[in-house]
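Every protein chain but one is kept in place in this view of the complex.
Order of writing sets the chain letters: A and B. Residues in each chain are counted from 1.
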Amino acid sequence: MMGFLQSGLDSLPVAAAMMQFRPPVASSVANSVDQLYLMLTGITIFFSVLIFSIIFYFMLKYRRKSPGESGTATHTPMILELTWTIIPSLICVVLFVWSSSLYVRNGRPPASSTEIFVIGKQWMWHLQHPEGPREINELHVPVGVPVKLTMTSQDVIHDFYIPAFRVKKDVLPGRYSQIWFQPTETGTFHLFCAQYCGTNHSEMIGWVYVMSDGDYATWLAGGEKTESMAQQGERLFSQFGCGSCHSADAAGRAPSLAGIYGKPEKTQNGETRIVDEALIRQAILVPNSVHLPNYQPIMPTYQGQIDEEQMLQLIAYVKSLGSEERMNGK
Amino acid sequence: MAELATHGAHPQGFAHQFEDIEQQRDAGRLGMWVFLVTEILFFGGMFTSYTIYRALHLESFIQGSHQLEVKFGATNTAVLIFSSLTMALAIRAAQTGKKKGHIIFWLILTMALGALFVGLKLRFEWYRDYVDGIIPGVHWFYNGPHAPGVKMFMCFYFFMTGLHAIHMIIGLGILAVLVIMTARDRFSAEYYSPLEISGLYWHFVDIVWIFLFPLLYLIGGRY
Partner (left out) sequence: MSTAIAEIHETPAESGVNYLNVTYGIKSWLLTLDHKRIGLLYLGSITLMFFVGGMAAVLMRLHLVEPQGALFEPETYNKMFSTHGIIMVFFFLVPSIPATLGNFLIPLMIGARDVAFPRLNLMSWYLYITGAAFALVATLSGGVDTGWTFYPPYSSTYSQTHVVVVALGVFIAGFSSILTGVNFIVTIHKMRAPGMTWFRLPLFIWAMYATSLIFVLGTPVIAITLFLLGMERILHVGIFDPAVGGDPLLFQHLFWFYSHPAVYIMILPGMGVISELITAFSRKKIFGYAFVAFSSLSIAIISFIVWGHHMFVTGQSVYAGLVFSVLSFLVAIPSAVKVFNWTATLYKGSISYEAPMLYALGFIGLFTIGGLTGLFLAALATDVHLNGTYFIVAHFHYVMVGGAVMAYMGGLHFWWPKITGRLYPDLWARIAAAIIFIGFNLTFFPQFMLGYMGMPRRYAIYPAEFQVLNVMSSAGASILGVGYIIPLIYFMWSMRYGPPAGPNPWGAKGLEWTTQSPPLTENFETIPIVTEDAYNYPSEAAHG
């Protein structure tokens, strides 16, 4: 018995037992989130124990001794009321500042992130790497490299959640949401849908494989040879005949798309918007809502003709035009 | 629950749970005001959604607004404002102890105006919308510009005017009850709370229309 206690005091088994209830720590932000979590747990335990012990003490000390007895009137000292109003307020301020600055910091993807595209649909995750390989319910990423996910849904609202990375974001139809992470450990981690999405919601799960650089390169090379997303997008671009208007030589009919990604553009109704994924999507589906002032609104809608996957490929293509232009030094 | 007698003689319409008629009147009035606050939030949810979508799809909403006939909206606005006046006159008649025929006259006139409003709305607006195929989900053949946004606008048009019309019809029912109560000599110069608080309701429904009219009919600087 004493031996058991002794080993308990050594805290190793305790720590091991505690670790059982901690999800893997596998991304650059996971530890900082856990530190805040630990602080909050500490505060919870401190105040719970404080309240519980005061209550138990009073329960024993002031238990009713005779049936007719009543309590003794006490005053309400203002100083006490102020104390237990102000102290919790200060704690809340500290927690707010801590958690918010952490949130803002964790929310900003590094500029060097590689981008992977995600489509959620009932009930699976489709992912596509920029180099072209597609995956279903699996995500292979190299360790140590920041990865940005651009996600959309084909039907209902889903939520992309990797507990080991402490990241989660809703995936909505009709918009692009983004998260990023930088894996710090190789291994295999759960990927969940965390927003109820219908019958097989609980089967919309998968695995994230974090691999060493070498393994990742092998994996990437190992699969079927596919075109990159941008190339696939380029093929769609010519297939739908987009190039007949959107090209440098079709003077005046539609804006050239070279280098347009990331640039601010002024639309017909006067607002200035950065050309991003959402705007490109809108321009393809509801062209008249965003057409540029110097051009005729002649573009037809492609609503219903382009699925979410093709849309992402077209976006990848438009983005690649921008980067080529920059490379050519124009 | 017939313990009226235990509290001694009280005017007609006095309810046993109150101490005196004054308390009863105050309670009724406050109750209606609180209920109207609820109503404001009820319509408020609709107005908020309308505002958000209008901001998102302004051009479509202007286009949608052009599907409506301003002349009917304007006529109905006048009809309702006039009915508020007649409602107020009915209450005034009760307050000053006029003969019951007097009160009934104004109440019936109010009802007639309310019915005229609903009738105009049905015959010259909703029915035509049906014929023209601009009722989303029911009869929809619109294929002009901004079709999805116009559909959205028409949805809000029907939801908002529909909810308003339901309130009008409930109001007509209340007025009918008031006519019967008046005919049975239930009101006097001392006790006319039901008239008064029903009047509050009627005015509220009018005011909602005063907001609906410009929001639905007059967007896009048409006039």
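Please note the rule applied: a contact is a pair of C-beta atoms (placed from the backbone, for glycine too) under 8 Å apart; a residue touches a chain by one contact, two chains touch by 3 or more.
Model, not experiment: these values are computed from the prediction.
Q: Which of these touches the unseen chain: A:Gln128, A:Gln182 or A:Gln195?
A: Looking across A:Gln128, A:Gln182 or A:Gln195, the contact with the absent chain belongs to A:Gln195.
Q: From the list B:Ser49, B:Thr75 or B:Gln95, pick the residue that touches the absent chain.
A: Once the missing chain is taken into account, the touching residue is B:Ser49.
Q: So that we can see where the missing chain sits, which residues of chain A does it touch?
A: For chain A, the residues touching the absent chain are 21-23, 32-33, 36-37, 40, 43-44, 47-48, 51-52, 54-55, 58-59, 62-65, 67-74, 76, 80-81, 84-85, 88-89, 92-93, 95-96, 98-100, 102-104, 106-107, 122, 155-157, 159, 161, 163-164, 166-170, 172-175, 177, 190, 192-203, 205, 286, 303.
Q: What does the interface between chain B and the hidden chain look like in terms of residue numbers?
A: Contacting residues on chain B, toward the hidden partner: 1, 3, 6, 15-19, 23, 26-27, 30-31, 34-35, 37-39, 41-46, 48-49, 52-53, 56-57, 60, 136-138, 148-149, 151-152, 155, 159.
Convention: only the chains that are shown with their structure count from here on.
Q: Just curious, how far off is chain B from chain A if you go by their C-alpha centres, in Å?
A: Distance between chain centres, rounded to whole Å: 47 Å.
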